[in-house]
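Here the complex is missing one protein chain, while the rest keep their positions.
When the chains are written out, they are named A and B in that same order, and each has its own residue count from 1.
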Amino acid sequence: MYATTYAKAKDVADAVSQLKGADEGKLLAGGQTLIPTLKQRLASSDCLIDLSDAGLSGISDEGGSIRIGAMTRHVEVETSEMVKKAIPALAALASGIGDRQVRNCGTIGGSVANNDPSACYPSALLALGATVHTDRRDIAAGDYFTGMFETALDEDEVITAVSFPKPEAASYVKFPNPASRYAMVGVFVAKTSSGVAVAVTGAGQDGVFRHGGLEAALNSSFSAESIDSVAVDDSVLMSDMHASADYRAHLITQMTKRAVAAC
Amino acid sequence: MPEGTMNQGIGASVRRKEDKKFITGKGRYTDDINRNGQLYAYFIRSDVAHANIKNINVNAAAKCEGVVAVYTGEDIAADGIGGPICGWTPTNRDGSAPKEPPHPLLAVGKVRYVGDHIAVVIAESLEAAQAASEKIVIDLDNLPAVVDPATAIGNTQIHDEMDDNVYFDWELGDETATADALGGADKVIELTVTNNRVIPNAIEPRAAVAEYDEIEDRYTLYTSSQNPHLTRLVMAAFMMQIPESKLHVVAPDVGGGFGSKIYIYPEEAVCTWAAKKLRKPVKWTADRTQAFLGDAHGRDHVNKVKLGLDKNNKIVGLRVDTIANLGAYLSAFSMVTPTYLHGTLLSGCYDIPAIYTNVKGVCTTTVNVDAYRGAGRPEATYLLERTMDYAARQIGMDPAEFRRINFIPKDAFPYQTAVALQYDIGDYEPALDKAMEMIDYANFGSRQAEAAKRGKYRGIGLSSYIEACGIAPSAVVGTLGARVGLYESAVVRVDPTGTISVFTGAHSHGQGHDTTFAQIVADKLGVPIDSIDIVHGDTDRIPFGMGTYGSRSLAVGGTAISKAVDKVIEKGKIIAAHMMEAAETDLEFKDGKFTVAGTDKEKSFGEIALSAYVPHNFPHDRLEPGLEETAFYDPLNFTYPAGTHICEVEIDPATGVVDIVDWAACDDFGNLINPMIVEGQVHGGIAQGVGQALLENAHYNEDGQLLTASYMDYCMPRADNLPSLKIDYTVTACTHNDLGVKGCGEAGAIASPPAVINAIVDALSVVGVTDMSMPATTEKIWRAINDATAKAAE
Partner (left out) sequence: MELKQSQDIPIPVAQVWSALNDEQILAQAIPGCQELTKISDTELTATVKLKVGPVSATFVGEVTLSELNPPHSYVISGSGKGGVAGGATGSARVDLEAIDNGNATRLTYDVDASVTGKIAQLGSRLIESTAKKLATKFFTDFIAILSPESEQS
């Protein structure tokens, strides 16, 4: 790890101001990706700004949606009675992230800001039509994820919370990478008043994406069988030593069927 | 046995004495050792697989804050320091010696694998060393990588000493007789069997703390090693070229080895060398990625197998042609693993009249390959048990029956195989029968049908293995080319108050010696195990030792302890005879008491211990004071654990996911000292074998980059990959050691990979799949189902 300074932000404004004042400031939001990267000396920062005391934790029911503070840890989402009742698929998703240590430290804001192409959360945001709240604006999930590890956030923009509209039904099914247990393919299916959404993580070269073909089939008939004839294009999918693109395409269909069956 | 020791002797599942410190985080590992004023070493490794070194500029690094020294291979060479050596060497088919190109501690002229050591920075802190290392400018001229063992021969030359990349070309068995047998066979089964490359992954990465005492002119090296005496011997005699007595090696608590900590690596030697040069202690601890890149890997064989059967399906001959990937450099057991520990095991549990094997050890631009849990025997078992299963399927015979009719019959022991070894004892059918009963083999069909209703493919796979343990009888291995005999030593020291210290040359790094060895002594002397301390891992305290590997600790080290205890008892009898004024020949020792036959005279062990040290009236011409005995035990033969493991799997054809739903293991380890520890060893071995079969793979890409250098990509087995394991035993006691024991540490890792793959092939046979390579990943299985289904549709 290169030498760095560490500071706790007392609130969001403080975090933004510290970020503006640093050359290579980085927000510490659980650190489950950032800290190992820093330790490998694959990133450096002159200033680590820890958001853990910035008042960004907590889950609230806002009627039509559940609002989760950016610094809410995965374990809190996993065990929240409110989340389990309103969006059980989201609690289940959180319970399958990493291992217990990761879930005790990692946060939803950290995950969403990082937008790892194999992370679980982005699929939930996209399928549920969530809104990303930042220190300066609200961003619809559909506009938020812009590519692998890329988001609509400005350099000094800080996520404050994510709001998830309550769906009629939803389910997340993950086929984990056997080594890392990140999603090799993760499919989040949500049924809302505006129709069915299918978001896929772990598979796309550009990160999380919605699959129009699967959605169309499920909108016409919400059943596992209805997607049998839907082709999943593997040319836009990731290929690595664990799974080639065509296997991932096959798994998308299979995980979607399972998610639909569980809805 | 006296009260209170009833459940502590041989055969008792005594809880491990050493576990309290480990499970409370109080183990003392090498990295926990810190010396005053110590410096930190950081090694700069090659990023590329194969290159000529044009220039290394260390000037900027040497000037960095906190840096004490920067060394390259030229500095090592200038001091005449040698590299690691190979312990056992085979002889080539043509009678010539194998090629042993030098392995410089830091690269000279060339780098030969990703991770090869180029330079070391030694600084006042690890951070300073690491920061300075980034200032070293290395100018390399890249050469083509050679990764695949199957195409390594004659490929781009890696060492000047070898124009064909072949370290050795070895054979065993009768080639003509085997050719005749295969020629006259009713059927010849042919199969290519690949044993995938795996990475050992001890939980504690390697580490070293070296210091030099100028006053005594003596080095001390703390290191995470399986064999501190071998480290001392090799480092003193071949690397440092210093008197052996001037090097003190301590292997404190060691967190696993699996073979990877047998070999003496460059880092430990460089730290030791630098400690004298700089007159300060030097510390180094590998991080996890360095462990992936630099620790010796395991397996990596490609075999072409031909198995001949007569019209009654009895095996008449076996030919195996093996290419073993040994990596860029040779190391301690790298040449013996694919030869003497592999070719000699090719008869398995079977009566095979003619066997011939040719093994070529090849060089590639990958890290060296050496012994890994089982070392050679898992490779032999895998190819044989895969071929047995494949053959049974080809001839349409039940794989259990096919094995049964070819087993060496129990009245044929001692059995001389066609590949040098003589099995002293064994009885293979009862283990097969018991394992079949444990898993309810007879009713597998109904379970398979029930699974099919749920859309799952269910399969069952057998593996009947044998291994040669108790490495190794000096007389046997000496003729095979070992440069050292592999006996073991023990000192049993009885204190005046009756407590006992046992000094053993075996080394515990997870095996539970503190408990098992104490049980042997407790059983024989009738004392509680809490009064017995087992001391290991320190060359200043133990006479000599060969360390722990090859399931040798109990069969060789334990027998040495038993023999030293016998000597203590014999001396105790002389003391007791003297004290009780009886004839020595009338003395008996039982249950912790010395008695005089036909009388009620007795002395307790404690009384004898005390009087040994208070020898007021000893006849000093015949009886020395003190009660301490030493034994060196050189076994007469290998021991031959054997057994049958049966694995049952369910495969989800929609995803390719394999679920191991049941496992039965019936092993013959001879007598058991601590069944609980044995069971733990079997569990661990099976998990490791399941890892190799389903999950683990050292993946080098064609450029020679190791892509699996972290747990993001290198897939270890976890608890949820395994069912609750059914473990049982048969016992045929080893005929040539006092304890009748055979060894149990490697059996699980030897037996399990073929059981898993045979079960998978059985499950997939419904769609026409006949073979599957390791690791059987979900994608491979999905693809095999697709390909077979498509082929069937044609």
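Operating definition for what follows: a contact is a pair of C-beta atoms (placed from the backbone, for glycine too) under 8 Å apart; a residue touches a chain by one contact, two chains touch by 3 or more.
Remember, it's a predicted structure, so these values are computed and weren't measured experimentally.
Every shown chain that the unseen chain touches in the whole complex is listed here: A, B.
Of the listed positions A:169, A:241 or A:262, the one in contact with the omitted chain in the full complex is A:241. The missing chain, though absent from the display, is touched by one residue of B:192, B:671, B:705 or B:735; that residue is B:705.
Set against the missing chain, the residues B:47, B:213, B:566 or B:771 yield one that touches it, B:47. The chain omitted from view is touched by exactly one of A:18, A:118 or A:131, namely A:118.
Chain A residues in contact with the hidden partner, per the touch definition given at the top, are 33-34, 37, 40-44, 114-118, 147-149, 177, 180, 205-206, 238-242. Contacts to the hidden chain, counted on chain B, fall at residues 47-48, 114, 134, 289, 292-293, 699, 701, 703, 705-710, 712-713.
FYI, only the chains that are shown with their structure count from here on.
Averaging Cα coordinates per chain places chain A and chain B 44 Å apart. On chain B, the positions that touch chain A within their shared complex are 127, 130-131, 134, 289, 654-655, 695, 699, 707-708, 711-716, 777-779, 782-783. On chain A, the positions that touch chain B within their shared complex are 1-3, 40-41, 175, 178-180, 182, 241-244, 247, 250-251, 254.
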